[in-house]
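Here the complex is missing a single protein chain, while all its other protein chains stay put.
Chain IDs A and B follow the sequence of writing; residue 1 opens each chain.
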Amino acid sequence: MFLGGFGAFFAFAVFSVMFAVAALVVSFILAPKAPSENKKSTYECGMQPKGEGQINFSVKYYMFAILFIIFEIEALFLFPWAVIFKKLGLFALIEAFIFVFVLLLGLVYACQKDLLEWRR
Amino acid sequence: MVIEELKLNIGPQHPSTHGVLRLVADLDGEYIKDIEAKIGYLHRGMEKLAESRNYQQYLPIVDRIDYLSGFFNAASFCYAVEALADIKVPKRAEYIRFITMELNRISSHLFWLGTFMLDLGATSPLFYTLREREVIVKLFEDLTGQRLMYNYYCFGGVKRDLPNGWLTRVREFCEDFPSKIDEYEKLITENPIFLERTKGVGVLSKEKALDFGITGPNLRASGVRFDVRKNLPYGIYREFNFDVPVLNDGDCYARYQIRLLEMRESIKLIQRAIARIPGGASEKLHIKRTNCGCNKPECPFCGEDTQIYLKKINPIGLRIPSNEVNIWVESSRGLSGCYVKSNGTNSADRVKWRTPSFSATQVLPELCKGGLYADVIAILGSLDIVLPEVDR
Partner (left out) sequence: MIKALIAKLFSYFSLPHILVGFVWVVFKFAVIAAIMVVVVLMLVLMERRVLAVLTIRKGPNRVGPNGLLQTIADAIKLLFKEDIVPTGADRVLFTLAPVLFFAPVLVVYGLIPFAEGRAGIDSSCSLLLLLAVSSVGILGLVSAGWASNNKYSMLGSMRSVAQGISYELPLVIAALGVVLLSGSMSLNEIVLAQKNILDWYILPSGIGFFIFLTCTLAELNRCPFDLPEAESELVGGYNTEYSGMKFALFFLAEYALLFAYSAVIATLFFGGYTSPFGVYAMGFIPYLKKIVFVEQFFWLMLKTFVIVYLIMWIRATLPRLRADQLMSFSWKFLLPLSFLNLILLALLKYYLG
């Protein structure tokens, strides 16, 4: 195996992209091309679109995104703990519980502050 | 950073606007800030058409006003013309009208239930409801030769008598159908996602419903006991004693439940009408009439009551003296009114339709404002709007 275990991983990533691009290229060669104004118009239920689609869109769930990062990192911290859990013994068990508990407290706090609601 | 509003066209070419309704929504994220219903994409000039045709010629067109429940429109126009021209309708014809209308109510509600669930994202109920609707549509096809635009009623009765075995098939359907409703309830009513999506969504208060002129199941779901069949009975409805289901919540869930209850009630009505129809099943009636042959008006087989019309109306000769009449019929969507003004010739001076979907479309923005985009679809579905009826 070249490049250790990750060599195959990167090779796969590159090949997958190539696979997808190849599919697009084949279709590009085979498919007919006859664009027209009407065909290229944006679909909006048969009406002329009013205004742009690419606007500063109001994303109501950015708070979730922030919470997501916190919890995702926490989950990542727990992965190594889970793997060698048996070797670490009671101390690590309790420690991890405290870790999870603190984060759950954070979740409860966020819930109390109504961050877990879609806000207007 | 300025957060811009998204002006979104929902319809006319949209999978769940039930035809060609166009909604223009101002979205703030997923929330609806403002919504406006734009109608008129299916306008066919139904009212104007009446003025250039004689009454008989206009009758087939009437079915097209609401293609999911054609019998009701035909009924209200027939009752109107019968009232103007003073035409008597025999009992048997009234019973046939009664049975077909109630069956039509069920078929319309079934189609509504399927599409409503489709709007909520569940695909299978549509196929199950269409399975039962198919039975009704097949019954109609055998009776009238048509699956949607029946053109079956005529002034003074109905066009032809029931085919042989038809009533038995209806009776079998009525026995079978309540278990099918139980099946839907099992699939839908106890589904937690369905409850989440419909309970407390699009609450139409009693006052608002009355203000906007909402009628039919939508009104009864808001806690108003008003049913034209009961309050201002027409035809033979006054001879029947039946329950009008009323719920108080006024949300999408109540509107769903009320229609299920109505279907059950209609089944009972049809069963009772079949038991009481003068002359009974047509195959037996035919034999009895042949054996009797007396042609006296009081005879239970040859008499007036068992006819389907008393005399054929000459389409050109039907000249109605100058008068006006307003007839209300409880269609599957609500109060379907027909105003006819005659002028002494064989065509009407003015025909005006009052359709329940029109009011329901009007109230839609009121219900949707401040809600989520997904709720718009649910509310629109629950109001049971049929666009040809709105635009006429």
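Note that a residue touches a chain if its C-beta (ideal position, glycine included) is under 8 Å from a C-beta of that chain, and two chains touch if they have at least 3 such contacts.
As the structure is a computational prediction, the values presented were derived from the model and not from experiment.
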Chains still shown that are in contact with the chain withheld from the display: A, B
Residue among B:H43, B:K88 or B:R131 that touches the chain left out of view: B:R131
Note that chain A touches the absent chain at residues 1-2, 5-9, 11-13, 15-17, 19-21, 23-24, 26-28, 30-35, 37, 39-45, 49, 52-54, 57, 59, 61, 64-65, 67-68, 71-72, 75, 78-79, 82-86, 90, 93, 96-97, 100, 104, 107, 111, 116-118
To test your reading of the contact rule: which positions on chain B touch the chain that is missing from view? 6, 8, 14-16, 27, 29-30, 117-124, 126-128, 131, 187, 191, 193-194, 196-197, 372-375, 377
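Throughout what follows, only the chains that are shown with their structure count from here on.
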Distance from the CA centroid of chain A to that of chain B, rounded to the nearest Å? 48
Seen from chain A, its contact residues with chain B in the complex are 44-47, 49-51, 55-60, 118, 120
Along chain B, where are the residues that touch chain A in the complex? 1-4, 6-14, 22, 24, 28-31, 370, 372
